[in-house]
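Supplied in structure tokens, the structure appears directly below.
With one protein chain held back, the other chains of the complex are shown just where they sit.
Our next item is chain A:
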Amino acid sequence: MPVYRKLWFWIVALIILSPLGLLAQGTAWGEWGSDELKEMLNMVPEGLAKLEETWHALLPDYSLPGFDKTFAQQAVGYIAAAVVGVALIVLVTYLLGRLLARSEK
């Protein structure tokens, strides 16, 4: 079995371990929502408030709707989001890769 096929097991392991990423408290610098900015600055920049509403993601912040009460629920949501994300990305990349690499054969 080529070694990179074994690397897929690492992806599965990382998906299962992904809730570790939830343990870090706080938001990445510059990624605060307007509610957080209001708390920090007592103001929300006008353009920011408008543009931030542009897009409503299906699974915002890697969570399943309703799965936000306990850490266990968040962890389940996070793993589910990782599965959905990896599946979509593998599908899109694989199809595009097939399209690009085809001429090589």
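Everything that follows uses one rule, which is that a residue touches a chain if its C-beta (ideal position, glycine included) is under 8 Å from a C-beta of that chain, and two chains touch if they have at least 3 such contacts; residues count from 1.
As a convention for this text, contacts and distances are computed from a predicted model.
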From "Pyridine nucleotide-disulfide oxidoreductase", "PH regulation protein F", "Cobalamin (Vitamin B12) biosynthesis CbiM protein" or "ABC-2 type transport system permease protein", the hidden chain's UniProt protein name: "Cobalamin (Vitamin B12) biosynthesis CbiM protein"
Where the missing chain touches chain A, by residue: 3-5, 7-8, 10-11, 14-15, 17-18, 20-22, 24-31, 33-34, 37, 41, 43, 45-62, 78, 81-82, 84-86, 88-90, 92-94, 96-98, 100-105
